[in-house]
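Just dropping this structure here.
One chain of protein is taken out of this complex; the other chains stay put.
Right after this comes subunit A.
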Amino acid sequence: MRPFALSYARPAVKSATETPYTYDATRQLNVLSDGRQATSSRAVLMATGTTASTAGSKTHFDD
């Protein structure tokens, strides 16, 4: 028998978003292709969704 709560679950939609930044081990933070900090771009923050509330709920206990 399937647990009660799972009857309300729905398939996870996998985001196809490409990460437009890379980790810079020297600076210890992520940078854009032009060298700026990735967090300096509001558009990047919004587009990647890595800072959104649901980002955590899909992969971690906390969000």
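Going forward, a residue touches a chain if its C-beta (ideal position, glycine included) is under 8 Å from a C-beta of that chain, and two chains touch if they have at least 3 such contacts; residues count from 1.
Please note the rule applied: contacts and distances are computed from a predicted model.
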Item to complete: Assign the chain not included in the display its UniProt protein name, restricting the answer to "30S ribosomal protein S6 modification protein RimK", "UDP-glucose 6-dehydrogenase", "Porin" or "Formate hydrogenlyase".
Response: "30S ribosomal protein S6 modification protein RimK"
Practice prompt. May I ask you to list the residues on subunit A that touch the chain which is not drawn?
Written response: 1-14, 19, 21, 23, 25, 27-30, 37-39, 42, 44-46, 48, 50-58, 60-63
